[in-house]
Structures are given as C-alpha cells and as structure tokens.
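Let me give you the structure first, and then I'll get to my questions.
Every protein chain except one is present and positioned as in the full complex.
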Amino acid sequence: MAFLEITDLTKRYGAETVALDGITLSVERGAFVVIIGPSGAGKSTLLRCINRMIDWGSGEIMLDGVAVGALAGPALRRHRSRIGMVFQHYNLVNRLSVLENVLHGRLGAMSSLAGVLGLYSAEAQQEALRIVQMLGLEPQLYKRCDQLSGGQKQRVGIGRALIQNPALLLCDEPIASLDPNAARVIMDTLAGINRTLGITVLVNLHQVDVALRYAGRIIGVNQGRVVYDGPPAGVTRDHIAMIYGAEADELLIERQVTDVAA
Amino acid sequence: MTTLPPRPFSGVRWLVRTTLAVLALLTIVAFATFDSRSVDVGKATAEFLAGFQRLLLEPRLENVTFVELLEQLAITVALGALTTLIGAAVAFVAALGVARNLAPRWLSLVINSVTALVRAVPTVLWVLLFAVSAGLGSVAAVIGMSFHSAGYLIKAYAESFEEIERGTLEALEASGATWWQIVAQAVVPSSVTALLSWTFVRFEINFSTAIAMGAAAGAGGIGFDMFMASGFYLDLRELGAFTYAVLAFAIALEWFATRTTARIHRPG
Partner (left out) sequence: MLPREYLLRRRVWAGIGLAVIVALASGASWLTDFDLARALRAFPEAAGWAVANFVPDAAAWRRLPKILDKLNETILMAVASSTVAALFALVFAIAGARTTAVHPWAGLVSRGVATVFRNIDVSAWALILLFSFGQSAYTGYLALFFVTFGFLVRVMIETIDEVSTDSVEALRATGAAYTAIISQSVIPACLPRMLSWLLFMIETNIRSATLVGILTGTGIGFQFDLYYKSFNYPAASLLVLVVVLAVLAIEVSSNAIRRAVL
C-alpha cells in the first residue's frame, strides 16, 4: 500500500457546489507532487481533507496505513502534528518573533498546559535554532514577523512546518503572494527539503511553468476531478486546455513567453 | 431654460431626516410637557452663574483636609480600577466565547443576550440591588459596577479577537494545537495592545461612575464628599475644591488615553 491513498473522495459545499467529485490517487513516500488547476478547482479542499481540517462526504483517505476519516480528539491532533502545512498568506502570528513562530509547530506534540505556557523543551529550542539557520533566517531570529519581507515570512512558515518533523508537507499556493525571485527561493527550499530530508511534499500551484520545472509528478484538477496524473514531460497543450478551460489561453501565452526567455 | 432632473430617492438621506424629525418632535413634546415645579428660571439661572463663578474662583476646603481629599480621591480611583480589573477578567473569558472566529455561534448568541440584559439595567440600580443583601458600601458598589464593565469589555474584546486573521488560527490548528494553546499563543499576543487600550478606556468611564456611585449609592470616595458638600453642608466653595480635584484627574486620564489609544475605535 502506498504512503497516501485517496479513494473516491467526494465533498460538497451546500447542496449545489461540488468541491471534490470522486478523487482517487495514491502518492509514494518521498514524492514531490504538484497539483495544478484553476482557482476553485478543489485543490485547497483536497489538501485540507488530508489533515482533516475539513470533513468530507464519502470516500476515504489512508495515510501511512491510518484511516484519516475515523480520527477524533487526541488521535486527530497527533495525526495533524505529523503533517506540516504551508499557506499562501504565511498565517504567522505577526506580533511574535521568528523563533516563537517556528516553535509554534511543536504545540501539537506538547501537553496542552505546557503549550499554553509556552514551555518548549531544550531539544525543541535547539531544533528551532537549527532550522532557522538552515533557512538562512538567523539574523532575523528575534525580529517580529511583521518586520519581515514576504519571502522571509514564507520561510518562517516552512520552518514552523519543519519543526513538526513531518512525514508529509502540504503547501497551499506557497508562492502566490511572492515576487518571482522570492518564489524561486521558496520552491528551491521545498525541493531541497524533499530531496535531502526525504519528506513527501504536496504543493498546490496556479503557475504551470513553475509546476513543470519543479514537479516529480503533476496532478491536474478541474471541477473536483483528476484530469491528468503523470510526469511533467507528458503534459501537452491539450492537457493544459483541459485542466484550465477558459483560462488556458492566458496561461499558454505566459508559458510561451517564459519559453522564449529561457 | 432647462430644469434639473429630480433628485433620486436616497434611503439613507430619508432615514437620517426622519430620525432627526422624530428627535426634534420628541424634544418639543418634552419642553411642552415640562414639569417646571415653580422654579423661577431667570432667578435660578442668575443664581447658578453667580454660584458657578464662586465655585470656580473661590474653592476652599472646610469639612475635610487636603490630605483627606486626596485619600477620598484615591478611594474613587481605586474603585474605578478594581471594577475595571474584575470586569476585564470576566470579559476576557466571556469574549473568547463570543468572538466568531473562536466560538460556536450558539454560545456567542447566549453570551451576547445575557450581556445585553445586564447592560440594560443602569449601574446605579445594580448597585442598589446588591446593597439589599450586601449592605450599602464597597461590596455592593464593586459588584454592581463590575457588571457594566464586563458587559462593555466583552463587546470590545470580542471585536479585537475577531480582527485576528482566520488563517493564523488555522495554521496552528493544522499543526495539532489545542484550542487553549491557540488562545495563549496566537490570540493573546495578537490582541494584547488592543485589549489594554480598551481596558484603559473603560477605566476612564469607571472613574466617572465611581464618583456617581459615591454620590448616589453610598460607595464612598470623593463622590460621597461632593454629595455631602452639596446636600448637607450646602457649601458651594468646598464643592468647588472637589470639582477641581475630579476635573484634574479626569483631564489627565483623557489626555493619557488619547495618546495611547488612538489605534482603537471608540464605540458609536
């Protein structure tokens, strides 16, 4: 059995909107998977089902042999603490320092009271320092997060996920709010984490060109359905048109431009 | 000659005008049915102006010493501070149950309804109600005043909590943090300055209320001395001295508040 198995996953919002319409896919341990698709295709919903931030209608998710849908209470907390998540808007506590934001990743593994009081273990503090150094943020260690640039904030977000010592990293549009340079740094960081630490990474992306450059495998989603699943090399213009529908022309022009530039 | 097209109907303008018209009408009714109780307005106004002049220009202490005045002022300040702190403690917990991004809808509805009821009873009535079983004095005053403090601060704190972005809370929840951990590690650090500002604004209000409760509900402090000077000793000049003391402290508070609380929005 694969590391992550999603079987016939269906999720509706209200009676009308179908967010996920029978998604079936499996991901091997250590893979770098990029999910592409237009906004509203169900990419975010899919990621949030994997760590059970939202509940779904029918279908099942198995992670490392554990049925995610049946989890509750402390077991659910433990499940979530083994999955790191990175967000488009970083979602940091802006008034706290980089160090404290990174340490927040450890809350899920602590007793509730220790977490409330912020009593992080010496080992956790060492680990936080090591991760901050690795991400090149050491000069900012005690800076408040509202004083950082977008790219720095996203690195703090990644640090917060890494200190969880996760088996899986979910990244929801991690570069959508960043300029091209910062975006490259973040994607390189994610690729490096996947390569050197062997952490399985699932990334939602809007940008086709970035997806093709970094992905080990592409999953194209449209209207809650998987319409492409395979290597980046196999993605054709027709696939792009199928995944993005009306938005496709715009994206293809962008891609031609980048092709020329490259 | 061209005529302008008719002004389009504006609901807002209509509502503003109607409300103002109703208020004007009620004001006219109020003055028409005014119970003047045989007060000679001309004479009373002249008396008031002369009296106010004396109060402002010739203040002096008669029945209390200056040290006693400071003592009584300190008691009033302490009453304001204590009820603010008790209100703040209650409001912090309750506001966590009200903020839409932290609490279930039903709980927020329940707490809001109770708060609305509590706030609908004027503070002086709360104090007098508690005085029946606790006796007139600081216990009844503190309990009664804390009711309104809590009610006011619950609303203010909950609004501060609601300004925290949903995503920040989501990120901690996604890493497996518990609700209380999220409160302590994200909600409190994000809102602490706003909470402090609101608490100070309430302290300003409670200082005034503490004077009033001293005068009308036996809570002691400078309000009671003012009540005695006015109703018992009939000493305008001593009342003037008390007025100056209260005014100086209130203006200092207001000055400090406008410097430190510019960031938050006052109610209204």
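We call the chains A and B, going by the order they appear; numbering starts again at 1 in every chain.
Simple rule for what comes next: a residue touches a chain if its C-beta (ideal position, glycine included) is under 8 Å from a C-beta of that chain, and two chains touch if they have at least 3 such contacts.
Fair warning: this is a prediction, and the values are worked out from it, not measured in the lab.
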- Just the residue numbers, please: which parts of chain B touch the chain that's not shown? 11-12, 15-16, 19-20, 23-24, 26-27, 29-31, 33-37, 39, 41, 44-45, 47-48, 51-52, 55, 74-75, 78-79, 81-82, 85-86, 116-117, 119-125, 128-130, 132-134, 137-143, 208, 211-212, 215-216, 220-221, 223, 226-227, 229-231, 234, 236, 239, 242-243, 246-247, 250-251, 254, 266-268
- Message: Which parts of chain A face the unshown chain closely enough to count as touching?
- Response: 97, 99-100, 117-118, 120, 122, 125-126, 128-129, 141-142
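Methods note: only the chains that are shown with their structure count from here on.
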- Approximate Å spacing (C-alpha centroids) for the pair chain A, chain B: 48
- Any idea which chain A residues touch chain B in the complex? 51, 53, 76-81, 83-85, 87, 89, 91-96, 100, 104-105, 107-110, 112, 115-118, 157, 160-161, 164
- Contact set on chain B toward chain A in their complex: 165, 167-168, 170-178, 180-181, 183-186, 189-190, 192
